[in-house]
Structure formats: structure tokens, C-alpha cells
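Up next is chain A:
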Amino acid sequence: MKLLEMLGYYNYWVFAILLAIGLYAVIRKTNLIKKLIGLSIFQSAVFLMYITMDKVEGGTAPIIQAGVENPIFSNPLPQVLILTAIVVGVSTLSLGLAMVVRIKECYGTIEENEILDAD
Partner candidate 1 sequence: MIYIFALFLLTLLVITAVAIVRTEDLFVSVILTSIFSLLMAINFFILDAADVALTEAAVGAGVTTVIFLCALALTGDQEKPQKEGQNRGQKVALVVVGFLALLIIYSTFDNPRLGDPDAPVHQHVAPWYLEKTPEYMDFPNVVTAILSSFRGYDTLGEVFVVFAACIGVLFILGVSPPRKSLQVSVRKSGLRHHLIPQVVGRLLIPFIVLFGLYTQFHGEYGPGGGFQAGALIATGVILYALLEGEAEALRAVPRRVLLGMVVGGALLYGSVGVVCMLMGGSFLDYSVLAADPVWGQQLGILIIEAGVGMAVCGALLSIFHAFAARERLT
Partner candidate 2 sequence: MIDLALDIMSWILLTVGGACVLIGGIGGLRLPNFYTRIHAASLTDTMATLLIFVGIILQSGFTLASLKLFAIMLFLLLTGPTATYALANAALLSGLKPGPGRSGLKPDAGTAKDKTKENAPE
């Protein structure tokens, strides 16, 4: 059925739209903290795509229970990659925010056009 197939792609469409929204915030907004928030939306969209790829129909979380015969599991490999990526994401975000705080102290503003004018 065509409609059900289309709905199966909805995750990927939301991934594309979130990517676009995050990228728009990074390109267009002049406030540095808004750019960082847009970057974190971009990151979360990529995580969504990876985890979408790992679902198997009728599967469960990949935890082996004793006594259950021949179960179907979802793919554990993208989950491992995304687990690493989330923690790395928060590390780089905190580093970026530290730089924004220092920029504010040195230039007095965190709007990009005013910083470029002051240079």
C-alpha cells in the first residue's frame, strides 16, 4: 500500500527538515549562542537518522534475555556509534560556550556583525 510505504519514510523526511532548520539557524542568525543552538539541532537530526536505520520490524531492544527462543533484535551497532556521538556533542558544545563567554568579555557583545565591525 503506497500510503503505508510513504509513512515509513516519515522519519527520514523529518530528519531532512530538522537538518534544514538547524542549518538555517547557523547561517542566518547573528547571535553566537543562537548559532550554537542551531548546531545542536543539526546534531540531533543526524542522531535521529542513524537510530531510524537500526530498527527491525517486530524486534526488541538488543538485550539477550535467558529463556526466550530465537528472538528478533534491533541492530545494536548504530546505537553504539550514537552513544559516543552524544557525549562528544556535549563536550564540543561546552567548549563553544566557553569561547562565547570569553568573546563577550573581550568585545562586549555577542552579535556577529558588531564583532566584525569592532575588529
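How were these candidates chosen? In short, all candidates are chains of the complex that A comes from, given by their letters.
In this section, a contact is a pair of C-beta atoms (placed from the backbone, for glycine too) under 8 Å apart; a residue touches a chain by one contact, two chains touch by 3 or more; residues count from 1.
Worth saying up front: this structure is predicted, and the values here are computed from it rather than measured.
Between chain A and the candidates 1 or 2, touch in this complex occurs only with 1.
Put simply, chain A touches candidate 1 in their complex at residues 5, 7-25, 27-31, 33-34, 37-38, 40-41, 44, 47-48, 51-66, 72-84, 86-88, 90-95, 97-102, 104-106, 110-111.
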